[in-house]
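Of the protein chains in this complex, one is absent; all others appear in place.
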Amino acid sequence: MTEPATTDPQAIAALQDKGPLAPPRSQWLDIWDQLKRHKGAMIGGFFLIFITLAVLVGPYIWTLDPQKLDIRNKDLRPIYTAIWDSTAKTAWGHPFGTDNLGRDQLAQMLAGGRASMAVGWAAMLLSLLIGTAVGVAAGFFRRLDGPLMRLTDLFLSLPILPLLLVAVTLFRQPLRANFGPEGGMFVLIVTIIGITSWMPTARIVRGDILTLKEREFILAARSIGTTSWKTITRHLLPNVLSPIMVSATLGLATAIITESALSFLGVGFPSDFPTWGKMLADAVPRMVDFPERVILPGTAISLTVLAVNYLGDGLRDALDPRMRGR
Amino acid sequence: MLTFTIRRLVLAVPTLLFISFAIFMLLQLAPGDPMAQVPLTVPPEVKQQMREALGLGQPPLVQYWKWLVQVLWIEPKILIDWLTQDSWLLGWLPDTNLYQNELRVISWQTRSPVMDIVIQRIPQTLWVVALAYVVGVLIAIPIGVYSAYRQYSVFDQAGTFVTMIGFSIPPFFTGPLLIVIFSVQLGWLPSIYDTTHVVNDWASFKIQLQQMIMPVMVLALQTTAQISRYMRASMLDNLNMDYVRTARAKGMSEAVVVTVHVLRNSMIPVITVIALGVPSIFGGAIITENVFKVNGIGQLLITALFANDLPMVMTLTFIFAFLIVAFNLIADILYGVLDPRIRYD
Amino acid sequence: ERGADGQVNIIYWQAPSIMNPYLSGGTKDIEAASLVIEPLGRYDPTGALVPYLAEEIPTVENGGVAADLTSITWKIKEGMKWSDGSALTAADVVFTAEYCMSPEGGCAQRAKFDGVTSVEALDDLTVKVTFGQPTPNPYGPFMGGQSPIIQKAQFENCVGAAASSCTDQNFYPIGTGPFVVTDFRPNDVISLEANQNYRDPAKPAFATVNFKGGGDATASGRAVLETGEYDYAWNLQLAPDVLAQMAAAGKGEPIAAFGTLVERIEMNLTNPSPDLPEGERSTVAAPHPFLSEEPVRRALSMAIDRELLVEVGYGQAGRATCNLVPAPALYASDNTDCLTQDIEGAKALLEGAGWTDTDGDGIRDKDGVKLSLLYQTSTNAVRQDFQALIKQWWSEIGVETELRNIDASVFFGGDPGSPDTFQKFYADVEMYANNFDGTDPQSYLSMYRCGNEPKPSSQWQGENINRFCSEEYDALLDELARTGELEKRGEIAKKLNDILTKETMTIVPLVDRGRVSARAMTLGGVQLNTWDSELWNAADWYRIKE
């Protein structure tokens, strides 16, 4: 054993831990900083905000009633068609043109967006909620695992159409009484889409919970007397956020598309209640003569889905403290 | 592994019974009536008679029991008879005559055994929907692999963009769009699928290809989008593993490192995703089948639904549930086979 | 020459599921079957009766129909052969009646045989149908696509409860028609070939038929009009602009013809309010709070611009009408009052009836009752467009409308458990189309008889959808049943029609809907027929050579 002769201050420094030097900052600021660096997420986010604002505020600015028929001005083309086709029927009063009954397309886009976004978000949130709850319960409580997974199989095999018809018969009247005709249908559709699309989320979450449960910090949590409920909310859920985010981004897209498929099959919202999916479905037979009628709602759906996807990517990175600051 | 498999198989029986019962009750609750297609000019008494002729008057539990016996007892007997009599596979076995003209599951719409129609639909479904799935997977895997290997490259970004667009555009739009372009404008491809077409030589195969290409592409677009996302994520996980470094340290070329070492590991979770997607082949292509008139199982289900053909809907949903349970099991077994670390017992 | 023109491709966007019209009421099935099995006589495109398997159409004049209208005697043409080569005899005809009249069989065309007491073969080629009471229109059995003759030898073991297990017979019936089924794929495709024993050796011109089903009207229209893959597409219920755009491609042309199908709005004379107890809701026990007032109904009708509806929804395939019975000419009323829209008149009418907008919300009210309607119909693009237009017009006269569309299989399903059937009528007004078989409207008009309304005690079955009840109307109906003379019958029928429409506005007819189908430019011989199967003369179809 050799005792060092001198006590050099540098030696102490050498043994001192080098901690991060940056001053601490609030969590949300951190997340925001990280998010700012993700270009896709920023573009996606801004687009999402834009479209949300547009559908929320737009109808107050563009006050034309989307359901108002103006049969004399039917089949107007969007004004931009005038650029290459001077003979096209256009009107400044209807910048996006009108449909075959003379409904203003811009107003329809705005109103339709409202419905589509609302259905998308609500159904996605509902399915996330169910999926996460089932997944966590199945993964965390061993005894519930078998029954819950069989339940998942059951829901996977449930056909959505009869389910919708059953729900319509059983619940339309009370829902209509409580939420009005459109609101009632909204609740119904959201519920049906929600309860028929939570299964993949549940599966993924369950798998992740099963592996997380083996991690030492869960054991540590138990040793410091954390209750099961707290363990789930504090330790497990934040750590399965990233697969939940992926499910969420896909879920929003699926919900919007499922709603449009329901409209296409003729079981959905009242016919005069526009949604992007319905506009797209209605316009398909006329897509050669009036391509804008499919392009407008089609692009709106696609861009929203893309935006959510990119935003989800960015958020996933930003919410994970390990990725942050890298 | 074997005990695991057998155990799961045995457990699957009550699961399936429960699922079938739940679906049956659901369909019972659903409104609608097989007489909806009958014109309004037919008086109600006649409709009532027709309903009774279909056995609709019986209490639901009796109907369920009858259906259960038919599906689980009578239909298998027919299958065994067919296997031992006509099939080339087991035709050498002594002929069995288990089926004694008991009542089979009869479709209300067509008054013919449901199973016969289902079997009739299988070729279309396999040609188009299953092939689309295969094509989708085959496209998705290289895309996923390459986008992960070159993460954040132009290819990766473009791949994400295109697959997400593909994912977000509903098939009831892409289908007619393709038809307008390729059938109407260009006239290259038929817009209506001919299910009676028989492939027996090169020329007929070409025709088959022509009529398949559009529905297959529309369907594959959806599959590709999802599978390639999974593939990419899984590849990314594995590319950072230590064993990849080991492989490189051994002097393996990049191609070997990626396609042998990483791919095999990344495929494990993706294979189960793929396996779990297979059941949807049989029910998930309703709109595309309708647009191109492929008339596979999906179309069968939707027409049966709209015609309130309960036995048909019930049987198809049951087959669907059966497939889901079966492929769940297959996915688990595949997992065990592909990943030597996992052994069920 | 038989079989010289190769294959004809027909597309029906609703796929046939069976080839036996006695087991399915669906038009698609009846029409597909009409290629194979034939009745004794058919209706031609003008609604006139033409003999097919029969020597001639029996009438009172030629002695075929008994003077007291209680029996009809058919004579089968000599030498008629089934496609298997055996001869068609009176026994087959008698068997056909037996088959359909057997109660357990669930025969979909049972109504055709209503009132028939016996069907007997007088000799090998003569059949006599006897009715229980004088029947002015004895052409129910064995006339038209719904009631073709099936072969006794083939169906002998399929009578009654056994009917549904006879899959082979139901898919591959032996017939006398121009074609024979070679491959039947339910809900998908039917392959047929020329019947070698068809009575006219030169027909059919086509050797094979490819009868495809499934998809939607747009796609089948496209297949004939735009891509030319198919020769004939059935029932193209498409918006006129879409159809016109397709036709512009020049590969084929749409063809239209009119029958008795009328798109109408039915007014609910009873109260459908959900606040009423089940059992009283939408029954005669509870009259409608405002639709029971004639001026309201009339105002609603006046606000509608039927010409515009036609323009938007049907084009050439529709005609604005004010009549429930639009054809044949003998029975069609000349009522055209409703054809011009009169918003102001409607307003004035409401005003006069005391319906004013007291609270300034744009909706008229009286004694606390608002003119607020629930308007339901089945899911269908054109109907939804109509709903939107009509809602707009009604809002202009101060009537608020909530729209609802219900899946057709539920709406027309007749399930007494469902609140959404058209019979239950849990709405204020509903829109659908209906027609009558053949050319005689008697049973059609009888639907609106007092007591024939759907009600809980009848399991919500019944055809008097509006819950209309008028002694005068019922008395006229009885008179019609007694009258055999055509002129007189026409007069009574017109009067009945006017009571329902012009006078009480219980039924608000909108459009006399024609049938639009499409044929390829190269397909000749097509004569669109709305009184019978569209394929009624498929034996005469041929390929037009360039």
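Chains here go by letter, A, B and C, matching the order in which they are written, and residues are numbered from 1 within each.
Basically, a contact is a pair of C-beta atoms (placed from the backbone, for glycine too) under 8 Å apart; a residue touches a chain by one contact, two chains touch by 3 or more.
To be clear about the criterion, contacts and distances are computed from a predicted model.
For the chain that is left out, the UniProt protein name among "Carbohydrate ABC transporter membrane protein 1, CUT1 family", "Dihydroorotate dehydrogenase", "Glutathione import ATP-binding protein GsiA" or "Oxaloacetate decarboxylase, gamma chain" is "Glutathione import ATP-binding protein GsiA". Interchain touches from the omitted chain, evaluated on the whole complex, reach A, B.
Among B:6, B:103, B:122 or B:158, only B:6 touches the chain left out of the display. In the full complex, chain B makes contact with the omitted chain through residues 3, 6-7, 241-254, 256, 261, 264-265, 268, 338-341, 345. Listed here are the chain A residues that touch the chain not shown: 1-4, 6-12, 14-15, 17-20, 23-27, 37, 215-217, 219-227, 230, 234-235, 238-239, 241, 320-322, 324-326.
Everything that follows uses one rule, which is that only the chains that are shown with their structure count from here on.
Every chain gets a centre from its CA atoms, and the centre nearest the mean of all protein CA atoms is that of B. Here A-C and A-B were compared by C-beta pairs in contact; the pair with more is A-B. Rounded to whole angstrom, the centroid-to-centroid distance between chain B and chain C, based on C-alpha atoms, equals 38 Å.
As a whole-number value, the distance joining the C-alpha centres of chain A and chain C reads 46 Å. Between chain A and chain B, the centres computed from C-alpha atoms are 27 Å apart.
Residue numbers of chain A whose C-beta contacts span two or more other chains: 165, 168-169, 284-285, 288. In chain B, the positions touching at least two other chains are 31-32, 176, 184, 305.
Residue ranges on chain B touching chain C, taken from their complex, read 31-33, 35-54, 103, 106-107, 109-113, 116-117, 120-121, 176, 179, 183-184, 187, 190-192, 194-196, 290-293, 295, 299-300, 303, 305-308. The part of chain A that touches chain B in the complex is made up of residues 40, 150, 153-154, 156-159, 161-163, 165-166, 168-170, 246, 250, 253, 256-257, 260-261, 264-265, 277, 280-281, 284-285, 287-288, 294, 298, 301-302, 304-306, 309.
Against chain C, in their complex, chain A makes its touches with residues 67-69, 71, 75, 100-101, 103, 165, 168-169, 172-173, 177, 181, 266-267, 270-272, 282, 284-286, 288-289.
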